[in-house]
Structure formats: C-alpha cells, structure tokens
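For this view, one protein chain was removed and the others were kept in their places.
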Amino acid sequence: MTASGTFGYGREMAEMVDLNRLGALVVKTLQLEARPGNPSPRICETPAGMINSIGLPGAGIEHFLAEDLPFLRRYETPVILSVAGCRVEEYEALVRRADECEGIAAIELNISCPNVKQGGLAFSVDPAATAGVVSACRAATRKPLIAKLTPNVTSIAAIARAAEDAGADAIAAINTILAMAINVRTRRPRIATNVGGLSGPAIRPVAVRMVWEIASAVRIPVIGMGGIMNAEDALEFILAGATAVAVGTATFRDPAAALGVIDGLEAFLREQGIARIRELVGAVEVWR
Amino acid sequence: MTASGTFGYGREMAEMVDLNRLGALVVKTLQLEARPGNPSPRICETPAGMINSIGLPGAGIEHFLAEDLPFLRRYETPVILSVAGCRVEEYEALVRRADECEGIAAIELNISCPNVKQGGLAFSVDPAATAGVVSACRAATRKPLIAKLTPNVTSIAAIARAAEDAGADAIAAINTILAMAINVRTRRPRIATNVGGLSGPAIRPVAVRMVWEIASAVRIPVIGMGGIMNAEDALEFILAGATAVAVGTATFRDPAAALGVIDGLEAFLREQGIARIRELVGAVEVWR
Amino acid sequence: MGDRVAACAQCWNLPVVANRSPGGRYRELVLRAPELAARMRPGQFVNVRCAEGLDPFLRRPFSVYRMDRAGGTFSLLYDVVGRGTGMMARWEPGDAADVLAPLGNWFAVPDGGGPLALVAGGVGVVPLVALAEAVAPTGRPLHALLGARTADLLLGEADFRGLGATVDVSTDDGSRDHHGPVHSLLQALLDRGDRFDVVYACGPRAMMAAVSRVAEGAGLPCFVSMEAGMACGFGVCMGCAWRVRADEVKYRLVCTDGPIFDAREILWDMA
Partner (left out) sequence: MGDRVAACAQCWNLPVVANRSPGGRYRELVLRAPELAARMRPGQFVNVRCAEGLDPFLRRPFSVYRMDRAGGTFSLLYDVVGRGTGMMARWEPGDAADVLAPLGNWFAVPDGGGPLALVAGGVGVVPLVALAEAVAPTGRPLHALLGARTADLLLGEADFRGLGATVDVSTDDGSRDHHGPVHSLLQALLDRGDRFDVVYACGPRAMMAAVSRVAEGAGLPCFVSMEAGMACGFGVCMGCAWRVRADEVKYRLVCTDGPIFDAREILWDMA
C-alpha cells in the first residue's frame, strides 16, 4: 500500500510506477473544500528522515471524485480515500459522500494530521474524541473504515481500542511524530508552521513498537507504516502484528519503493519457504 | 554536560577526555542497591540512532559514594547524581543520602527510564505521579533537583509544569523514546526486553520540539538533550529554550563529542560576535 | 498538477565520466546517459542521491548544465556547500550515480529572432548555459549578463563566449567591469538602448526579484528558474510550494509547475 500524502492522487505516479502492482492506493487526504495548504518552507531534512508541514492542500473531495477518481478506476488497484475535517460533522459528510461512490474500497479517517490548525491531531490524542469521530462515520457508511492514529500519545493502545469499540474496521499507524528543527544562523524554525511531523527511517523503531502495542490490544487488522524503505523493514511491521504495510517517505527517494517492498517480500517468502505472508503476521517471538 | 548513562561514572572516560573541560558530569543512574541490569542483547543500531535497554545496572549508591565520587572530586567539574527507584520512598532515601555528601552539585531524578520493570517511566507519564516524586525529594534536600522527563507522553509541557510546581529546580529532557526492532530472520526482537529506548540523531527533531514546548511552559531552566552530535545541534536546543545541553549517544561514536560541542559553541559565538551564550537561550524566531 | 512534465522521469544508474573542478568550490559532474542527453531540455533538473546510507536522506536537485548529444553525456555544475555536495565531490570516473530524471518544465523560447537576455547570479548560470547551448545553433543573438560578488567567483563566462553570446560582467565589489548588482547592469543596458525579446534569470532570490522588476519596468517578459527545498521532485510531497500572486492564498509546486516560472506569477516577498 501507499501512505496517504506520499503518492499524490496516484495520477502523478502513473507513468513512473505500475499502479496495478500496488496492494492498495491511499490518496492524499481530502477535505470538503479546496485548501491552499500551509506556507512554505513546508519540509526539511533530518537525520534519516524529514519533517513536513504540508497542511492538507487540495482541491476538495468533489474535485477528486470528478477529476481523479475516474482516472484511478482504470486500474485494478483498490482505492482508499483518506479524509479529514475540522469537526465531526465534516468527517461525517465526507464519509457519507464517499459512501455513495463506486470505486472506493475503503475510507481512512485521518484524525492524526499534526499540520492543520483545527481538527486533525486533536481527535486522535484522546480516546473519547476518537470514538466520537469513528462512531459518527460508522453510521454514515458500510464501507470499511480505517482509523489513522497519531504516535504523539502516552498510550496508543488505548486510542486504538477506542476506535475499535466505536466501529473501526482497521487501524492505520503511525502518522508523523511532532518535531522541530531550527536553522541556527537565521534562528528561524526550518518549517513555517514551526512544528511539523517527522517521518522516514528515523521513526521506524517507534512505529514498530506502536504497531506491536496496537496489535496486542485490538482484534481488527492493523496497517503498519513509518519509515519502511524495503522488504525487511516491512517484515518488522508484519512480525509485530501488521496485516498490511504502507510505504510513505521512501517514495520520495525512490518512486518505485512500494514495488521494491512487494518484490522483496515475495523473494523473502520464497527463500524461507513460507506459503502465505499471513503466517508471519504477529509472529514475532518475544523474549520473556 | 554529559547525559546520564552515556559517560559511565566519569572514571572510564578520564584518560580519553579532559573531565575538567566539561560543564558538568551526570553519572549513570544510581539505585539504592546493586543491580545486574537487563539480559542481553541490550542494544541495537537503528537508522541514525540506537535502541538500548540496559536496565540500570550498577553497584548501588553506597559503592558509588565510596569508590567513584572521591575520584571525581579530584576534578573541578560539578558532579550531578542521577537516581532512580521503584517507589517514591526509594527516591527520597537516595536524595536524602546524596544531600549529606559533599561534591555533589545537583541531583537528577530519573523518573523516565523505560527499561526498568517498576518505577522509571511510570512516574513521568503522569503529572500527579511526577509531582509526588518531586515534592517528596524536595523535602529531602536543599541541593538543586532536576526532573528528567520522558518523551513518551501526549503533553510533556503538562508534566514539566507539574514538576516545576512540585519544586523542581530544572527540567532535563528528553529521555529515550520507546521503540522496537525485530530481526526478521530469527523473528526475535533485537533487544531482550523486546522494547527499549531510542536515542541518537534520529530523535533530535522530536527532542527539540519538546524542549521548546517545555521552555514555553515553565520558568525553571531546561537541560536539553537528544541526538546532539555537534555545536549546531546543541544550538538548536539552546535557541528552542534550553539553558544547558547534554551529549549522550554521540559519545559512543566519538568519546570526545562533548568537548567538540563546547569548542564548536565557542567558535560559533566568536564568529557571530555574540558575547554570552545566554543571549541565545530561547532566541528562536518563530513564524506567526 | 504538472504530471505531464514529470511523467517520464525514472531512476537511472549513470556512470561518472568526469568530476572536475572549473575553479573555486565548483565542480562539474559529467554523466554518461545517451537517452537523457537526447531528451532533456534546458531548465529541467535532475535529483541526485548523494549518500550510500540513509544520511543525508533526501536526493539533491541540480539543473542540467551542458548536454552532449553526440557524446551521449550531460553534466551538472554544482557548488560544494554541504554534506550532499561534499559526498558528490568525491565521486570518481568509474563510480555510478543514482539519478532521478528528467524533472520539471523547461524554458519557453518565443518565436522570433530578437535577442535574448540571460541574467545569471553565481551558480544560477547553470540553466542559462543550457538555454544558450540550445538556442545558439539557431543563430539568435544571446546576451549574457553575469553577476558575482567578486571576479574570482564568476562562472560560465567561457561557456557563453564559446556559444557565441555577448557577455557582460558585473561584480558587487567592482573587481571587474560593471560595479554593482547584476540587475543594475541590465538596467544600464536597457538605458543605453539595448532591446531584448525576453529576459531569463537565475540566481539568488533577491537578485531574481530585482531583475524581474527591471524587466517588468521595461515591459519585457521575464522567466525565472526557482529553487525550493524538495523532498520528491516529482509533484507528490507538495513540499516545494511557492506562493504565487493571486487574490487568495495560492501555491504552485516548484518541481512540477516549475522550476521555470513567468516572473509575474511569483510572490517575491515570501519570508
């Protein structure tokens, strides 16, 4: 799978990457209305990672449904919509709208974006707020609902359980970790919103830990992400309990990173004589 | 300064590094009794960082006071004791014991170690528990008390305020971030305690953000740490609001890293024509 | 979204043919890539992976400098300013470079035979040399205006002369020719009666802003080659946004909507 916000709306990637080979394509998070996004600079590099504060720019869900979805439907790959709003009602409206559309396999609730002023992060730092969004959306659709969680919490397991109890069909984790970098000569934060979200290999060990905690706490599937560069990284998440994995920041360095992960996983299964990757899900042998 | 647990008890480093040049030396966290520490493997490498689960091995505070402190007192560098226990009473006893000793400039309360079964992390994930330890220790000493906080929380500013209100003289941040890495061939976690603490440059952007949040929330000084490799890294923390900085994991790659930071800071001040480093504390110019 | 531009980009593993220093901190990296040399256009850029490991993590963008279609090579001219370019500086013939290319749009050259002004500040000369190289065979008059802080840092003069362009130089410290910023040189030429169909500019932001103001004052179209921090280079991270002139807040992506923009579009006073 691709991680939301790192693969555009698929279109941008179509001539570089065979979209049909992807397990699923999660599009950049959509909102009800068009948004310009945050001021620049929006990104900066950090050791083995990067900080971003993009701020969910986009032309809005109607534009996507009219212009981009028809293009994606030419491919066989399941399309997962990612949506965000400032209030519960906006999430609900987005989900209701998506529910009507064919060619959308599932809906991911981005309740963990650190880079928008209202909403976003505010929901998934709190179990009750998480449950509120998820249950409202649950009532608005029969499509599978994925709750995407933030790592910026004391106990992600508690949030995941709240999402599960409120009717989420899966958990996606993790979104980015709040971070800051400062240009010591200009004394300015390197990101125009001062704080942004850290992603890339640097955060992988934190993401694997959180996926393990979530998988130990819920029964619904977990979609693991955070710094996956190759098949071995993906396997860490799978062993920790992820049923699926998503590639994000790696795509920026190598547009075909997601396909590389798929190829690598197949090679690993062959090498180890494992019939189905399911056998590896949660198969970590913890020390006691 | 040196970060606790990364410079031993000073003695190990004395022939590699001129201890007199350090701003302060924070020793490896001490407990009341001798402890063997955690089973191995205790460490593993990660992108631009490492995970550790050492588990506070050591011969106990009495051994330190008898064997190591006299050695350190031959140097001019202020010695800061780091202490940890399982219960508030143990912290109190440790602080009371240290209070009697000459040659101890301050006491750091490690209420954030992720790698001990009881105590440790449990305290500093909760404002009330943090306040409990700090105020008990406050009553037990007149020496400066530093509360060392964990980043594994939703709001580190709230915890820092609780420590300040309970009488801490300074905040140290951050300790390591909970993390996990898995050997995909053996399917074993790379650390025998399954989960350990992530440190090194990978976490620096998270640490800078947290120091900025803390410095914006409290009036007492903040000691910044997390992935500092050189003067420029240290300056990020200082601009974010740290009055002092500590070098941890960098020492493993370069035993003299802390001295390199000092030299680099001096060169930077000269180059920029800044008289005193105080002028830079919290001098980040945030975007509005 | 500009996907038509980045469309055919891909990762190439390109043999290093040479990595020489034309002086100062600058280096020219020549890469064997017959297909790219045939296909890339002046103004486009490539995204180079500098590190073997994960640090530095992101690729580094560089404009295409010279293209040798016959020889099947193209080159980059880069200033060794940091860790990524520091690593590149150590590459040797026989090494291979991981390069994502071609990226971005390219310079539009309007029909007609009138002279073109190419105004460069420092290493900003790179895409303008590429433009001159493409236009020179048509015989259209080219006038290069090269600015530098001091004469030693001047770059590209020999390239432009070799391509038959008229060259004028300005230095901030007066160590050569026109004394002052390069936009004042452009103004001086216009004042003495020089006429251009288009002004092309590349260099530090303040320099491009000043040049575009001079061009606007003279009623001349002006195209600039912009720089922004980039994570991907192909339009999906949305990190390279540049705010443009519009009634509402509006951004364009330097990597796929640019790097070449009509100067009238750009909001220069962005912090």
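For clarity, chains are labelled A, B and C in written order, and residue numbers in each chain start from 1.
Convention: a residue touches a chain if its C-beta (ideal position, glycine included) is under 8 Å from a C-beta of that chain, and two chains touch if they have at least 3 such contacts.
What you see is a predicted model; the values in this text were computed from it and never measured.
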{"item": "Omitted chain's touching partners, listed by label", "value": "A, B, C"}
{"item": "Listed residues B:1, B:19 or B:44, member touching the removed chain", "value": "B:44"}
{"item": "Candidate in contact with the missing chain, chosen from C:9, C:40 or C:54", "value": "C:54"}
{"item": "Residue among B:31, B:135, B:194 or B:251 that touches the chain left out of view", "value": "B:251"}
{"item": "Touch list for chain B against the chain that is not drawn", "value": "5-9, 11-16, 28, 36-37, 39-50, 52, 54, 57, 192, 200-201, 229, 249, 251-256"}
{"item": "Interface with the undisplayed chain - residues on chain C", "value": "51-56, 83, 87"}
{"item": "On chain A, residues whose C-beta touches the chain left out of the figure", "value": "47-48, 201, 287"}
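The rule we apply is simple: only the chains that are shown with their structure count from here on.
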{"item": "Farthest-lying chain, centroid of Cα atoms versus that of chain C", "value": "B"}
{"item": "Chain whose averaged C-alpha position falls nearest the assembly-wide average", "value": "A"}
{"item": "Mean-CA-position distance for chain B and chain A (Å)", "value": "33"}
{"item": "Averaged-CA centre spacing for the pair chain C and chain A, given as whole angstrom", "value": "36"}
{"item": "Residues within chain A bordering two or more other chains", "value": "39, 46-49, 192, 200-201"}
{"item": "Chain C residues counted as touching two or more neighbouring chains", "value": "54-55, 271"}
